[in-house]
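Only one protein chain is missing; all other protein chains are in place.
Entry: chain A
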Amino acid sequence: MDGSATFVELDRSVGPGCSEVSILDPNESSFYDFVSDEEVTERKQEEPCEDSEDSSDNPEDVDAVSEDERVVRSLRERDKLVFILSEAGKPIYCRHGSEEKLVSLFGLMQALVFCVQDDDDQIKSITAGAYRIAFLNKGPLIFVAVSRRGETPGQLALHLGYAQSLIVSVLTAAQLKKIFEQRRNYDLRKLLGGADRLMDNLLDGLEQDPAYLLGAVSCLALNPSVRDSISDAIVRHCAKLKNLVFAILLADSQLVTLVRMKKYMLHPADLHLLINLVASSESFKLSESWTPICLPRFDANGFLHAHVSYLADDCQACLLLLTVDKDQFFVLSEAKQGIVQRLRRYKCLEAINRAMKNGGYTMQDVNIPEIRHFLYKARPTAQYTAPLFSAPYDDSYEKDRLLALYHRMHQRMLLPGSQRHLKLVYVVGKYECLLCWVTAFFELYAAIEPLVEKEAVIPRVEKLLNWIKSEESRLFILTSTTF
């Protein structure tokens, strides 16, 4: 699907452009070579020592351009990068680097977007050797991902969409629009101060957490009766509160329970942003917090106000109470105290602690030796379950490899935007076989021992589905609770 040639994919729906245009010299090996032509022939391994020579021997030579080049060279060692810039070309964010030193690179990205836009078209991705470069131009911002990890343009677009949502969640779409209407070359970094932690964490999660890939959340495994009494405690103390929209209890980035106002749903992508916020903000552990947050799928133009607190010193589950009323802090604070008291009385805190300490289940618990690992998403509820990564996927290289396989298979099964949905795919690989099965109710991706006969696979997978069915009430939240 990709050779050494470099080509650009354009969005046909936008304008009359062609879908594949070769605008770059096919001999060029990577995106970064645009910046410094003379370095095309350099080997990557030589770069670091050359850098140090540069800086120590003749520091006077280090002008702005060579500084840029040095940063670009250090970026080349990364498998994946994400850049955010304004339409005016102002740097906003760079994963794994200082955006300040990349002004010319940002200028190039801006130029690429606009030179295609001049033809009433939109640039979506560029393939350059092993690299794939995806673009998303949304609102006043441009998002660019550069990767050699083998993601498809669709997956990179998903990642960039999340990056965009994160910025909206911090500022709201309306504020973002207004800022750039007033001053086209505004330096947005001023307003995003501190949000880079959220962005770093989100971008890491997009690669490592199957939740984003599946568009689903995983739930803390709990006995249904315990989960019910937790939900019940929340309903008891919150049902009378006007304007409270969502009450969410998280433990280790897993959902314990979600209670919502009857007429509103929480989109998994919004929930991912909340989980990311809690996971990347340690300051919530210090005290009760009260913060505005925008959930882009819920309302991209307005803020909700979140009361965020950990349940107790002896129970590190995080409760989020989201309301539209900015004056409700003390009311929610009181509700939280009531919830905690009730949870303590009914021994729910211990149950949560136990479940957190267990940390999940392994394939040994499932006891189907031929299956090494799996992802199972319950489609109607957008929840998923997966065992812990155990051998041979317990080292990070193998784990990454498996996740990349899942990514690739997911892309093959559910091509976004296309009508073609595959139902069942079985792939025999060198190290494992993969079975992917998509129905109206579930998506299953299972990694299977490579030496298992094809005929034996389906019975094993059926056994797995039976096991999931039997554990369903612990692994998933089956009933949705409302105020």
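Note that in this section a contact is a pair of C-beta atoms (placed from the backbone, for glycine too) under 8 Å apart; a residue touches a chain by one contact, two chains touch by 3 or more; residues count from 1.
Definition applied: contacts and distances are computed from a predicted model.
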item: Among "Rab proteins geranylgeranyltransferase", "NADH-ubiquinone oxidoreductase chain 6", "Ras-related protein Rab-24" or "Origin recognition complex subunit 2", UniProt-listed name of the chain not shown; value: "Ras-related protein Rab-24"
item: Chain not shown: contacting residue from A:Ser74, A:Asn201 or A:Thr291; value: A:Thr291
item: Residue of A:Ser66, A:Asn201, A:Asn243 or A:Ser281 touching the missing chain in the full complex; value: A:Ser281
item: Of A:Ala88, A:Ala130 or A:Leu191, the residue in touch with the unshown chain; value: A:Leu191
item: Residue numbers in chain A that touch the chain omitted from display; value: 170-171, 190-195, 197, 277, 281-284, 286-292, 303, 306, 308, 326-327, 329-330, 333
